[in-house]
Structure formats: C-alpha cells, structure tokens
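Handing you this structure, nothing more for now.
Left out: one protein chain. Kept in place: all the others.
Going by the order they are written in, the chains are A and B; count residues from 1 in each one.
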Amino acid sequence: MPTESTNPADPTRSAALEATELTVQYPHAPEPALDSVTLVVPRGTFYAVLGPNGSGKSTLLRALLGMVPHAGGRAHVFGRLVSDWDRRALAREAGVVTQSESMAFPITVRDLVAMGRYPYLGALQSETLADREAISEAMRLCDLESLEQRFLSTLSGGEIQRTRVARALAQEPNVLMLDEPTASLDVRHEMEILELLRASADRGMTIFLITHHLDLAARFADRMLLLDRGKVAAEGRPRDVLQEETLQHVYGWPISVSDDPATGVPRMTPLSTALQPAPERAADSS
Amino acid sequence: MRWSFNCFLLATLLGCDVFPGQQLPARPEQPEPSSGYPFRVVDAAGAQHTFDSAPQRIVSLVPSATEALLGMARGDRLVGRTEFDRMPELIGLPSVGGGLQPNLEILVSLDLDLVIRFAGDSDLASAERMTDLGIPHFAVQPDGIEDVLTIIRDLGRITDASDAADSMLREIRDALDDVARRVDGLPEPRVVYLLGGDPPWVAGPGTYIDELIGIAGGTNVFDDLGTLYAPVSMEALLDRDLDLILLSDGLTPPSPLAHVASATLPASVEIPGPGLGEAARDIARLIHPGAFDPSPR
Partner (left out) sequence: MKPLSWAALLGLAVILVFLLSIRLGSVGLTTGEVFAALRGEGDLNIQRIIVDLRAPRAAMAILVGGGLSLAGAVFQALLRNPLAEPYILGISGGAATGAVLAIAMGLTASLSWALPAAAFAGALLAIVLVLRVAATADNRVDVRVLLLAGVVVGAFFAACISFVLSISDARTVRSAVLWMMGSLAGSDWTTVVMVTLYTLPAAIALVGLARPLNLLAIGEETAGYLGANVERVKRVAYVLASLLTAAGVAATGVIGFVGLIVPHGVRLLVGSDYRVLLPLSFLAGAVFLTLADVVARTVMSPAEVPIGVITAFVGVPLFLLLLRRSMGARHGAGIES
C-alpha cells in the first residue's frame, strides 16, 4: 500500500514519487514495457534505477510523470495522482534530464538554462529577479559560469550535459529525475555530476537517477530499484539489492560482489567466461 | 478523403468538357445602330455603352482592333500601344505593357477616353479595376469572321468613321464572295492550320481560320475540336489523313508529316482584321492554286 497521506494535497507528508501496480503497454509490443511496478521514492532520497537495456527504466520515468498512457495501475507525484497535475505546476516540482536531445537551432548555454524557468513565466513576461537568480545559481552549481555565452555546438559532451542538468536545476524542482546523464562522460565529469546530485539530495532534493553504472549507484544512492523486463526484480538499500544471484539472473552474466576497501560500499565485478581463466585472476577473485 | 477529392476533380473535368476557358455569354440582340451620336452599343462582354462623341484618346489592347483603327484612318486617336504593337505608326507611342495585363498606372496617366480589351478574359479583375479607376473600356472578342466584322463596324461607329468602316466591310465581303465563287464546286482538300508549339496547336471550329479555310474551299480536319485552339497529338494529325498543312509564319512542318504538302502563310493572317479578304485569298491560292491561275481562261 503506498504511503499516501490522508490529505493528498498536503505536500509535506507524501512521498515524492509513487507507483502502484503501474503497467505500460506500447502498441504492437509483445510484452508490457512495465508490468505491475510498485515503488515508493520518499522525499529527500537518492533513488537509483538499474536494469539491463530494455528493462523499462526510461519508460518508468515517463510513466511516473504521465508522459505515456498507463495500461494499469497509478502514479502519484507528491501525493497527487499524476493525471490531476497541471503540466506547468508539475514542471515546477519535477525537473527532468532526458537521455539525449538534439538542438534544432544554435543556442547559448545561458539561454538553454533559462528555459528551465518556462514553468514560472507567462507568455510574454520577461525574466524577474527571482528567475535570474535561479538561473545563476543553477549555472554556478554546474560550474558553467565561464561558459555562459558559449554556443552549445562549441562545447564538449560533458559541458553540454552539465548545461542540461543546470536547466533542470533552474526549474527549482523538488525532485530531479535523470536518465543516464553520465553515459558519455569521462570519470571526472561523471563524478562531478554525481557529487552534485548527492549534495542536492543531502539538502533535501529527491533524486531519481537511471543509470547502468552499478558501482556508482551503489556508492551514491540511498535506495535502489532493479528492473528486469518491466518487472521489479529487487528494491531497497543498495546492499540488499546488489546480491550476486539477483544480478546474475537479471543481467545474464556472472557478477561478483564485494566490499570496496576504498569506499566501503559494494563493488561489482563482471566475471570473464573465457574457457581458460588465467591462474593469477583465479587467485584474486573472491 | 483523397479519393473523394479525386472523384470530384474527375467529375468537374468531365462536366466542363475540355476547359473552354473563355466561354462567352450569348451575344444579346444589338439595338439599331444610329448613324451619329449618341450611339448605344453592347460590347462582347455584354456591357452597355453610350457614346456621346467620338473618343479622342484611345488605347487598344487587341491587335485586330488596332489594325482596324489604323485601317479606317483613326490611328491618330491612339495615344498608347502594347508591347506587341511594333508597327512604325505606333512605335513612338508609350507602351502599356502586355495586352492581357496592362500596366494600370500608365493607363491612368494617359487620361484615356477608351480602352479596347479582350472580352471573357481570365482577368475580370483587371476590367473591374479599370472601372474603379475611371477608365472606360470596351470588350471585343475576335473569334470568328462575323466577330471581326462586328468589331470593325462597332469601332467605325464609335470613332465616327462609319464610312471608312463600311467600305472596309464591303471590301472584305466582296473578297470573301469572290474567293467562294472561284472555288465553288471544287473538291475540298483536308486541311489543318498549325500555330506552333510542341505538341502543335491547331485552330478549331468557331475561329476565323476555320471559317476562312471553309470559304477557301477546304475542310478543316479539326472541326470537331471542341474549343477554339488546342494542342493535338502527332497521332491525331497522322490519323486525320491530311492533304495540306498550313503553317503559321516561321514554322517548319513536323518531321512525321514530311510526306504531306505544306505551305506557310504570311504573318498578316495571324491578326484578323481589315486584311481578312487578303487572308482568304492567300489561303485559297494555296488550297486551289488552279482557281487563281492568272492565265486567261
């Protein structure tokens, strides 16, 4: 039973995101993309969603925000049914960084981040002081101040990604949802974004992160969801979700789990299935 | 929805035959023309006109009318010309552009008493604009021989040149009668008149060309054309079993028809006007050379 408060409009008492038996079926697909998924993302949680390709992670994000039709079940955002939310009001609560975007026209960093203020501005209204402050703060958090007037096409992949995260932050959301934001980033940029997300979570923002980096998810997330072909395979704390048998079953690959001495969190090591494992490696694995 | 549109289009096409384009309303009965002024006349578009005096400043957008006016010594009334009027009498006059879409600014600035234009035109809007701008306009349609004769007669009355017009008309009628007499009883060769283009355009029933061919003792093989002028396929030309091809000035016969006798007509035939009689003779000489043999009988 999801933790709905008795007063659904009371924002202080409900979970950030909830799914109850959520099912999504794409037309012409043989199987449902999501099959009776139930989850609760409490406020202020860093919540990671993992699973193999095609397991329904992106669909889950879309379904939670009502962007795809539900074939069954319900989704709530801050206690209110997602279909009851006005689009702009929802955009003031939930900021989303999708997997990829392509710009139709050239745009500067500052202008792209400024689009995050759309839910707050009327048709021809100009930016207010509050808007400018939100934009500046978002750019500062993502270390974009020196790139403010640069055109996006002149930036590196990591810089573009930081700009998109900054746009979502400029929405001043209470829940930030990201779909594989670090996919093409090098280790430094990846860590910077994850530490930024972690710091935001510590300050009370709810983070919903879809990723396929098991290790980093284990390190940064408070809770995790493991999806397998549209169904929930495991849910809970990282240590509880990241069990060897579960992982091997879901990913179809032998994975060894151990505690990382540097960080103290579980570390995943995919095992080789070569016919002749080298003797040295055999001695190392635990 | 696309199918219904297709059916609608097809029905429209079949219903309108082969797009005559400029089908005119039937010409109403003319009032008895008076010999002087005020002179009431109905033009080829069905509009009533009353002339209290002869117009002094005229522009003619129709080559046949221009020729007629020049022929009845009223060329001095013309104060402008179209781009296609290149004869020495008019070349010094200001040009008003093309005959179908004249430059309205220049027409207004010429302070005209009369514009002679084509009737039943695709740009009625142009005629209406002339009315709005205070330019009087008179519509003519030189399709068949009678139409051309009417133009000459009406213009003669309008510009107080009735005598010149009447003598012009007599000359034409006499020439036509003479030609008809000479070819009377002779076998009628199968003729076509090509105007050029690819596929070639031909003259059909109702045109003065068709009528001249008949008077000149020939048969227009395309007297079933369904419109005044239209393009026809080479196959149709071959199928019609031609005896003679009459060519517009400057054309050569198409190669598939090289086996058919052909002759070129002078450019003056293109403009139906005072030269109709001469045109009939030219055509008749080509169709029945023997009938015009200068050697004494």
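Just so we're on the same page, contacts are C-beta pairs under 8 Å (C-beta built on N, C-alpha and C of every residue); 3 or more make two chains touch, one makes a residue touch a chain.
Note that the structure is a prediction, hence the values are computed from the model and not measured.
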Contact residue for the chain not shown (choose from A:Ser83, A:Thr154, A:Ser258 or A:Ser272): A:Thr154
Positions on chain A contacted by the hidden chain, ascending: 27, 65, 67, 69, 87-92, 94-96, 98, 101-108, 111-112, 115-116, 118-119, 121, 123-124, 151, 153-157, 171, 184
For chain B, the residues touching the chain missing from this view: 1-2, 5, 9, 12-13, 16, 18-23, 83, 94-98, 100-101, 103-106, 108-109, 111, 118, 120-126, 128-129, 132-134, 201, 227-231
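To be clear about the criterion, only the chains that are shown with their structure count from here on.
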Geometric centre distance via CA averages, chain B-chain A, whole Å: 81
